[in-house]
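For this depiction, one protein chain was excluded, whereas all remaining protein chains were kept in their positions.
Should a chain be cited, it is by its letter among A, B and C, assigned in written order, with residues numbered from 1 in that chain.
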Amino acid sequence: MKRIIPMWIAIIGGFAMMLSSFVPLAESAGEMFADVFNVVAAIAFVLGAGSLAKQHLEKLSRRDAGWGYSVITLGSFLITLFIGMLKIGIHPNPSFPQAAYSGSNDAEGSAWSWIYEYMITPLTSTMFALLAFFVASAAFRAFRAKNTEAILLLVTAFIVLLGRTFAGVVLTGWFPDWASGLRLENLSIYVMQVFNTAGNRAIMIGIALGVAATGLRILFGIDRSWLGGGDA
Amino acid sequence: MSAGNFNNTNASARPWFERLDRIDRRWIFLLMFLAVSGPILWIGVTGKTLPEAPTLAARAVFQEIDQLPAHSLVLISFDYDPASAGELQPMATSLVRQCAAKNLRMVFIALWPLGNQVAQQTIQDVIRDDYPALKEGDDFVNMGYQAGNEAVMKLLLTDFAKAFPKDSRGEATSNIPMLKDVKMVSQFPLLISVSAGYPGSKEWVQYVISAYNEKMNFVTGCTGVSAPQLYPYFPQQIAGLLGAIKGAAEYESMVNESLAVDGVATAPKYLQAQRRMGPQLVAHLLMVGLIIVGNVIFFARKRRGAA
Amino acid sequence: MRITHKILCRIFTNHSWKCVATFLCLAMCCARVFAFEISSEMSEAVAPTTQIVAAQNIFAKNVLAHNAPAQDANPPLVEPVNAAADFKPAATPTAAPARHWFNSEKTALFLWIVFIGAAVTVSVWLAKSGRPIRIRRIAALEAVDNAVGRATEMGRSILFVPGIQDMDNIQTVAGLTMLGRVAKTAAEYDATIEVPTCRSLVMEAARDTVRASYLSAGRADGFSADRITYITDDQFGYVAHVVGSMVREKPATCFYMGCFFAESLIFAETGNAIGAIQIAGTAESSQLPFFVAACDYTLIGEEFFAASAYLSGEPAQLGTLRGQDVGKFAVVVLIALGVLASTILVMAPNAAAAVWFLYVLQKVLGG
Partner (left out) sequence: MTRQAKTWLVIGAVFVALLVARGMIGQGLGRVYVKRTDVTVTLPDAAAVNSAAAGASSTSASTSASTSASASTSAPTSAASTQPTAPSSAPTSSSSAATISWQEWKQVPPLEFIAAQKANPAQTEITLSWPRTIGLWLAAFFTLAIFSFLYADNPFYKIAESLVVGVSAAYWGVIGFWDTLVPKMFGALTPGLVKSLVQPSLVAPEMLQQISMIFALILGVMMLWRLLPRGGWISAWPLAFIVGVTAGLKIVSHVESDLMAQAAATMKPLVVSVTDASGATNMWDSWWASVANVLLVTGVICCLAYFFFSVEHKGVVGGAARVGIWYLMITFGASFGFTVMGRIALLAARVEFLFDDWLWLIDPNHFRGL
């Protein structure tokens, strides 16, 4: 029973949504669902926060190796939550001074924007910047002419890499006009327009069919592994 | 260097290519750091930038804006946040600058929560600082952020004022002089999106540009990651496309050239993208070099294996 | 409730022919609507020569624009664009009634969904009735068992990353169906599986899935909810934690199944550095190159969605894969026909038959 009801909820909800896309009266159902979903996800933050707190409190109480880091995580979590939820140090919006919480958390100079600017931004964008190092090491290791596929992969990457800088212009800029199509910068655009378009299109068509089949598997009750286990 | 070394390797020591192949990847990281920081320091100290040769897609962006008559309405959507500002801010700055210099009437919107913030910053840096004659409400207006992603786009198709009921100052849309006659998005002859992902250029094409059978002109600037997904739409749906910092640098150089005044150096804020092309060039060359070295190792090993 | 369930199950799965019949009825109804629409448009339509001109203009615009985008908005081209708009009467909103029970502009879309649904249902039905299905080998999925076994042998854990999007993304759902399979294998091999998640809802769903997998593998006692944790909603905060724990705990096998963005390569390179076997699957085409370059096996786009069905080995599920193939075949045929018609049109501009054919095809594809 515990599996059957959820399965039917999914089936009915799914088919209703599918049909609603075709009924002009119900066309906004998708957007309404997006709102409902966002609210449910925001409420579910309580669960995530609970899990986070539990993990770290357990580490703390067990005095696991590195429990000090758990203190940092928990402390920073609680402080940020406190500052943000109560809008500490935020003025009301000048247009609506009578509403105490009308100010935006992002106002310059607030504690919240300090956290954003001096903690979240440097930490996350540096994490993001690590990619520059990883693309280099991945290119060194993986782009080797082992077979036809690998050769195509690396030659294309090579053309685009060169074509997207001034080096491409220097290397092939002297090509005469009738062969301008072979200049690296044009070649890289050509690759994008023809090969990349073809590849991406086929991937997209495939994905559309994949999504349709996955969705139908769920809606026909064939695939129940998301409910746990194949055979319910 | 390969053949000579190769025959001389002594059987007990590992051949050079094996050693090179097992090189600690941290050396590669170090090289990458130097390849990026070296040019930044050099350009920062000398102030020199590399020349640019604009490609088709970037030239198209420039021409789309250039051909509009003065006082045309332009809708500029800021679909990115500070995290992607490194790539996209130079484009946004140059796009707004060209529009301001052409005296177009600009309507700024944001579909990313933090897009409003970057839009404000761009307005401050370009319009308020350098084109103080343009008046908010008459020549440009910032409508701020609206939540809803594609839903906002779809709403724009039918009712502009409903999608953006007030501007970022809190003024009702119906009271803004330049928007008096604007009912829907199709009244803008040009739509510009500076986009870092979802929602962004692709959604604009799908929901707005396609809806008008490509009657509206659309130019966009995007991050390197999303560029490959957008090239299929160029030039039919997307009339002009700035891909990553390279596109930004090409376009920036065109705008600078068109607005250059003899004897006056271009302000540094209008050279951001071209400055960033320095580290790009060296880092790309490093990548190319690494790929070549990787393959030299591969072939050396193959020959050894075959011998 | 159980009885209703049984009845509904019968309708849907056991007696798929009923389902097929329902679908076919629906399809016929729609085909009628569709045919009516086309014929009425035909009668209303402008003279064929205008249509030919319009069709040519479409191509003219594409071709010219292809070579000189800057000219796109020049006066001579404005006219063809308008003509092209007239060429697709269904797209003009003025003609459609404001509110209706069925949005006739979406007839083609509806038919496509009915068609795919029918193809899937018929294939499932055929598969269930015992017709053998051959499915080609997918290397990445053949490797799953070995990869899980390797973790057991090495006494290390398995890391499963279900992407960084929430439950309203179908890739996350597909990732979780995959998690169900992997967790079952892991439970059978007695390997531990760690699932850090980026969203609270995904954590809850993943706990349900893994718990049920352990249950169905008969090892309910081996399940620990604490291995499925919520980290943070922030993309790079999540990445920082996952790669940090990767280098510390050195999982033997890493699965990345779901919707990924920039973090794909950070995960894959870190996993590579610690010597883990890595199997990735995503439909995010911008990230596929990184997984292809840095992982041992990658499920590309559609393969990712097929993974769960493939691993289940059940005839019904494999049947849906064939249904997908039928859809693909239809697309290939339509594209081929469309290309043929448009080529004829370019070679012989007055081939009225080609114009109509192309028009119908575009209609079918909603183009």
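By our rule, contacts are C-beta pairs under 8 Å (C-beta built on N, C-alpha and C of every residue); 3 or more make two chains touch, one makes a residue touch a chain.
Bear in mind that the values here come from a model prediction, so they are computed numbers and not experimental data.
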| item | value |
| --- | --- |
| Visible chains in contact with the missing one | A, B, C |
| Which of B:Lys102, B:Lys154 or B:Arg276 contacts the chain that the document leaves out | B:Arg276 |
| Residue in contact with the excluded chain [from B:Val107, B:Ala227, B:Met254 or B:Ala300] | B:Ala227 |
| Positions on subunit B where the hidden chain makes contact | 26, 29, 32-33, 36-37, 40-41, 43-45, 47, 85-87, 113, 147, 165-166, 170, 206, 210, 223-225, 227-228, 232, 243-246, 268-269, 271-272, 275-276, 279-280, 283-284, 287 |
| Contact set of subunit C toward the excluded chain (per top definition) | 59, 62-64, 66-67, 106, 108-109, 112-113, 116, 133-136, 138, 167-170, 173, 201, 204-205, 208, 230-234, 236-237, 240-241, 243-244, 247-248, 285-286, 288-290, 292-293, 300-303, 306, 310, 321-322, 324-325, 327-328, 331-332, 334-336, 338-339, 341-343, 345-347, 358, 361-362, 365-367 |
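Just so it is clear, only the chains that are shown with their structure count from here on.
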| item | value |
| --- | --- |
| Chain-level touch network, classified as line, ring, star, complete or other | complete |
| Per-chain Cα centre nearest the global Cα centre, belonging to chain | A |
| Best-connected chain pair, where connection means C-beta pairs in contact | A-C |
| Whole-Å gap between the CA centroids of subunit A and subunit B | 20 |
| Whole-Å gap between the CA centroids of subunit A and subunit C | 17 |
| Multi-partner residues of subunit A (each touching 2 or more other chains) | 34, 124-125, 128, 135, 137, 139, 141, 143, 200 |
| Sequence positions of subunit B contacting 2 or more other chains | 25, 56-57, 228-229, 234 |
| Interfacial residue positions of subunit A with respect to subunit B in the complex | 31, 34, 95, 106, 121, 124-125, 128, 132-133, 135-137, 139-141, 143-146, 154, 157-158, 161-162, 164-167, 169, 173, 185-186, 189, 192-193, 196-197, 200-201 |
| Subunit C partner contacts - residues on subunit B that touch it in the complex | 25, 56-57, 59-60, 63-64, 67, 197, 213-215, 217, 225-226, 228-229, 234-236, 239-240 |
| Subunit C residues touching subunit A - in the complex, by the definition given at the top | 1-2, 5, 8-9, 12-13, 98-103, 106, 109-110, 113, 116-117, 120-121, 124, 166-168, 170, 173-174, 176-177, 180-181, 184, 199-201, 203-205, 208-213, 215-216, 226, 229-237, 239-240, 262, 265-266, 268-269, 272, 283, 285, 288-290, 292-294, 300-306, 308-309, 312, 314, 316-317, 320-321, 323-324, 327-328, 331 |
